[in-house]
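The complex is shown incomplete by one protein chain, all other protein chains being positioned as in the whole.
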Amino acid sequence: MKTTRREFLAAASALGFGAAAGPAFAQQRTLTYIGWSHDEAASKPVLTEMFNAFSTANPSVRLETIGFPWAQMQQNLILRMRAGQPLDVAQLAERWLPTFAALNNLADLNELFGRAALEEKIDAGLLRIGQSGGKQLGLPWTAASIGMVANRKVLGDAGVNQIPTTVDQFVGALRAIKRSNPEAVPYALATKNNLSMSPDFQVWLWTFGGRLLDNDGAVKVNGEAGVRALSFLVDLMKENLAARDIDRPDARRLFGQHRTGFYADAPLARGFARDNSGQGRAFDQYVAAAPYPVVAAGNNPQSVAWGHLLVMPIIGGRRPTRDGDAARFVQHLAFNDDMQMKYFEAVGLFPVTKTALARVRDDAYVTQWARYASFAEADEPSKWANAADLTTIVGEEVQAALLQQKPPQQAIADMARRLEQRMRDVRRG
Amino acid sequence: MQRSPVGTTVLATLIAAFILFPVYWMVVTSLLPTDIVLSRDPPLLPPLSAISLQAYADVFERKPLLTWLVNTLFVTLGSVAVALVISTLAGYSLSRFRTRGQQTAGFVLLLSKMLPPTLIVIPFFIMFTSFGLIDSLFGLMLANAAVGVPFASWLMKGFFDGIPYELEQAAMIDGCSELGAMRRIAVPLCRPGIAASAVYLGIVAWADFVFARTLVSQPANWVLTVGLQSFVGEHSVDWAMLMAAGSLSLIPVVILFLLLEPFLVSGMTHGAVAN
Partner (left out) sequence: MLPLSARAPQVGGLKRAEARFGIALVALPLAAFTAVILYPFVDALRLSLYRYTLMTPQPVFDGLRNFERLAEDGEIGPIWVNTVVFVVATTAATFVLGLAWAIILNQPFRGRTIIRSASLLPWVLPSTVTAFIWAWILNAQYGVLNAALLVAGLIDEPIAWLATPEGAMSGVVLAKTWLSVPLFSAFFLAGLQALPLEQVEAARIDGATNGQVIRHVVLPHLRTTMVVTLVLGAMGNLQQFDVIYAMTGGGPVRATTVLSLEVRRQAFENWNIGLASAVGVIWFLTIAGPAYIYLRSLFRQG
């Protein structure tokens, strides 16, 4: 109960004044960081350690860290920026970047650090997830993909000894799983939450050669590939190879209970399986990074790029400088190999620097994952400022087809029509 | 009445068990590891060997639950007090002085309750930002009071309507001022109404999530409903900790209720009977 006294004081000061955001120590410069990971049980200890390392190295800086729940991060951050409350560095999911870029007050890291210096540290391919409108607005902190995860035990029990690489093999494996265990959900495709259904559908859409939008924002989904991809998923549902009412947490749970063969997730999947199975690292042997199946052998497996970014907002005209506190803090988290490795070892988030990536080569799960992730594409709606609207449309139409409320052709046509309406707004500005 | 008391007891117990099952499950799951709770065959009776208080220890170690509780109590009690004064005055005036203006105010008062809080919170945010009330428990208290006042005023008007105005007129003839007559005659007679309004206002503030989430961001100022959201992470839910925190949050309410229950019920009934 060490914290009780501090909590009491915090509560007391909150009661007295309310607006607690002011600088408390005049002799120290305050650096305000907002994120969600350091407030989550799994990553809290290691991030606290990393923050402390920064404070020790920079005694003149008082690091104030504010944690918001994941679900409220975007809203709270935008409201805070609108209200002009202090903020120097923030953590973002890569797909939020265009929304925040629209606020037009994120520092361009190309200007701050120099393009060459960034590319020397981090592979140009990885840096892409932090780019919006030709600027490097976010620095990758961890980067990978939402890729396919396979359960070796479930596959083995079904007599499938090789991880499938083509769509036909994949369907064959799913049927084998269903035969060997009728209660299993062979492929835990997301069917509940728009935020998960949209990326899951996009990967299949790409696999079948389609796109939602082109680079200018023209809607491209209404074609043969779109209908084929969605029909494929609907057929899986009809054959009971995928199930209703599944979101990522459900899929992870099924995976840890050996009740699903495949699902899509970030590389943290291995950690979730350790927790959900109750078996810890002993479960690692069953978790395999799998490629998303391809239509024809030899094609590149698709996946959605995924990562966390660090951004430096310009609040009240305070522009970050190259050797300012904020820049030092960002480099401490994303450029420092020791910190990157610490983070990876504690929670399984992939490092981003070339040198740190070289140090994780002997972990087969990581190298496999990284190989597939090298083909990852950015989530399409997230290139646009109205990403949330577009994601909802894609998710809803996909769900309508999966739940057999309308035929796939109809769903794709409706999706195209609705996307066009919303993209018109974007072009109008 | 015709049914035997024992039969009624059995029936009531069964219904109560049904009503309380989610509460029971909250407590049970706070004591069990999540991989047992969310399995295909959840154990309705907790296996004693698996029970652990770890989640409670984790809550206290990792989350400022006490701060959330103190904040919630402060906001709740504060907004009840503020709103009670305003709605008693408003209710009295709506009941006793019926000018056209007041009737209109009465309508608008209620109509304003008909917009969803998710919408009303936006002007609050803009207004509070310009007055520096953002991120302040005091501001949140004010907002919650504002949300509760319309219905509470209307509730109070109903109760005041039940008290004959002649009583106050008589007091005034005896030399009491209008304010005195209201304070000494009408308000004391209206105690059950005040109790009912206080309960209503208390629930509004205690359960508020939309305002607390939008108007306050600093973790030191979080209230319970917002804090509990922090167990829902990017990838997973700390189920056991969420349920442990939920169970703990019931304690102050239960204590408050045990203290107030006799007063509330007897107050309500006495008041009604006295009329």
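Labels A and B are assigned to the chains in the order they are written; within every chain, residues are numbered from 1.
What we mean here is this: a residue touches a chain if its C-beta (ideal position, glycine included) is under 8 Å from a C-beta of that chain, and two chains touch if they have at least 3 such contacts.
No experiment lies behind these values; they were computed from the predicted model shown.
Novice: Taking the full complex into account, find the residue in A:Thr30, A:Thr65 or A:Asn194 that is in contact with the omitted chain.
Specialist: A:Asn194
Novice: If I consider the whole complex, including the chain that's not displayed, which of B:Asn71, B:Ser93, B:Ser136 or B:Ser236 touches that chain?
Specialist: Only one of B:Asn71, B:Ser93, B:Ser136 or B:Ser236 touches the chain omitted from view, namely B:Ser93.
Novice: Which one touches the absent chain: B:Phe124, B:Phe138 or B:Trp222?
Specialist: Checking the options B:Phe124, B:Phe138 or B:Trp222, the one contacting the hidden chain is B:Phe124.
Novice: For chain A, which residues lie in contact with the unshown chain of the complex?
Specialist: Its contact residues with the unshown chain are 75, 78, 99, 102-104, 185, 191-194, 243-246, 250, 253-254, 259, 385-386, 388-389, 392, 396, 399-400, 403, 405, 418, 421, 429.
Novice: Write the list of chain B residues that the hidden chain touches.
Specialist: So the residues of chain B touching the missing chain come out as 1-3, 5-6, 8-9, 11-13, 15-16, 19-20, 22-23, 25-26, 38-42, 44, 86-87, 89-90, 92-93, 95-99, 102-103, 105-120, 122-124, 126-127, 142-143, 145-146, 149-151, 153, 155, 157-159, 161-165, 178-179, 182, 192, 196, 199-200, 203, 206-207, 209-210, 214, 224-225, 228-229, 231-232, 237, 239, 242-243, 246, 249-250, 253-254, 257-258, 261, 265, 268-269, 271-273, 275.
What we mean here is this: only the chains that are shown with their structure count from here on.
Novice: What is the distance, in whole Å, between the centres of chain A and chain B, each centre taken as the mean of its C-alpha atoms?
Specialist: Here chain A and chain B have centroids separated by 38 Å.
Novice: Of all residues in chain A, which touch chain B in the complex?
Specialist: Answer in residue numbers: 1, 3-4, 7-8, 10-11, 13-15, 17-21, 36-37, 39-42, 44, 66-72, 75-76, 79-80, 82-83, 85, 93, 183, 248-249, 252-253, 256-257, 259, 266, 268, 272, 275-278.
Novice: Given the complex with chain A, which residues does chain B contribute to the contact?
Specialist: 33-36, 38-40, 58, 60-62, 64, 66-67, 70-71, 74, 125, 129, 132-139, 213-214, 217-221, 226, 229-238, 241
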